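Take a look at chain A:
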Amino acid sequence: ACSNNESKPEPSNPNDEEEGTAESPGKVEINFWHAMSGAGQEALDSIVSDFNSSQDKYTVNAEFQGSYEESLTKLRSVGGTKDAPAITQVFEVGTKFMIDSGYIEPMQSFIDKDNYDLSQLEENILNYYRVDGKLYSMPFNSSTPVMIYNKDAFKEAGLDPEKPPQTFNEVKAAAEKLTKSGEQYGFSMLTYGWFFEQLLATQGGLYVNEENGRAGDATEAVFNGEEGLRVFNFLNDMNKAGTFGNYGTNWDDIRAAFQTGKVAMYMDSSAGVAAAVNNSPFEVGVAFIPYADDIERQGVAIGGASLWMSKGIAEEEQEAAWEFMKYLTTPEVQAKWHIGTGYFAINPAAYDEDIVKAEWEKYPQFKVTVDQLQQTKPSVATQGALISVFPESRQQIVTALENLYQGADPQEVLDQAAEGSNRAIEIANKTKK
Partner candidate 1 sequence: MKESSVSLLAKPSIWKKSLNARTALLYLFPSILLFSVFVFYPMFRTIYLSFFLTDQHGSAALFVGLENYTYLLESQAFRNSIKATILFVLYTVPAGVILALFLALIANEKLRGIGFFRTIYSSTMGISVAASSVVWLFLFHPSVGMFNRFLSLMNLPEVQWLLDPDWALLSVSISTIWLNTGFSFLILLGGLQNIDGYLYESAKIDGAGYWYQLRRITIPMLSPTLFFIITISLINAFQSFGQIDILTKGGPSQATNLIVYSIYREAFVNYQFGTASAQAVFLFLCILIVTILQFKFGERKVHYQ
Partner candidate 2 sequence: MKKVELLNVSKTYDKKTEVISNINVTIEPGEFFVLVGPSGCGKSTMLRMIAGLEDITGGILRIGEKEANHLPPSKRDISMVFQNYALYPHLTVMENIVFGLHVKKIPKLERKTRCNDVAAMLGLSEYLNRKPRELSGGQRQRVALARAIVNEAPICLMDEPLSNLDAKLRAHMRSEIRQIQRRLGITMIYVTHDQVEAMTMGDRIMILHDGKIQQIGKPIDIYNHPANPFVATFIGSPPMNIAEGVMNEMQSEILIADICKIKIPDEDSRLLQTKQVLVGIRPEHIKAASKETSHESRMVVEAINVEILGNETIFSFKVGGHEWTAKWNGQWRLQVGDRIPIQMKYESICLFDRKTNERIKAPTDIENFILDKEVFL
């Protein structure tokens, strides 16, 4: 299907040129494909327009391409050609695919060329996108999971709102207390593979073999080992005890449940903290995600997406893209981004910006999310897994969770998920050129 990628070397599509005519002729124009909708798009658009007006050499066109999956589908068809956008935003699970795709120019080459100081960026975020010591893409919208809880409910249940539960057992116990039959569940978690990965990582558990896929192409899923089982047991116990509320796969549903007092504790993305605080008619607390009792907390892997630079486009376009990415990492921009969306600032210096300080004043909860990230112990587990068929594997986890909630055996569903992932991995490896 990619034979068409070598299509005619015509200049990129006519509309870009049209747009370009509005600008002064010397400007380099690049396209930036993203998947940010809603508030994210708003913040992104304003950053891009700031960049465009901050200098007069480059113009960036931020273009929405649908969900992450949809935009990746499109990228696959133009990747490596002149038609490819200079910058593409790809979700974290697409990392392996992008590295292998041959469409992209690793970030590292520009960093080396430009002597860019990477140390100013958050190490734990960079780790995810760094493979064999090479940074492949520029982190952009990064988030980690956190546990958000209802302080009022805690008080009501006789729990200390300032001391949220930390381990699986503590959460279970708290959930027990917080549950009011028919009105309020103690705990909930979005049925989403990412949270499972995180609960795995914080125990130091691996997702796939070959060092979580970072030492070579993974050949087998290992998430169905003891760490994984602990997570599933944890969820299963609460579900059986009736203290777990299932609100499905939709971010908005689980948030609404929390905000309307149907759930007292739930796992959310750090990017959702602000909205949770804003929209809830009660006091909201934020805590680290729980970990298994007998094990040391390892911390979290990041989620979200990063920006990739295309190969095979004009050099000055790559140049422009690099400039834009550098601009993105400046503390001011990151501060703005952090406030606008709730995603992390990849440049920790941003947290010292005034606007951030003011925001943190308003939402002290933000600090917890940053702390959690910064306290993370770097390891292959917390770096996150690299597999090319991640989306499919996540889907397997979702199904496993859903079946679990319907009363299936934890080990069984976990094994099924592993099996499904294995097949996908196998096919991917078989067909890899």
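Picked so that all candidates are chains of the complex that A comes from, given by their letters.
The rule is short, and it goes like this: a residue touches a chain if its C-beta (ideal position, glycine included) is under 8 Å from a C-beta of that chain, and two chains touch if they have at least 3 such contacts; residues count from 1.
None of the values given here were measured: they were computed from a predicted structure.
Listed candidates 1 or 2 all sit in this complex, but the one touching chain A is 1.
If you check the complex, the residues on chain A that touch candidate 1 are 1-3, 69-70, 73, 76, 97, 100-101, 191, 246-250, 253, 256-257, 260, 262, 388-389, 391-392, 395, 398-399, 402-403, 405-406, 420, 424, 427-428, 430-433.
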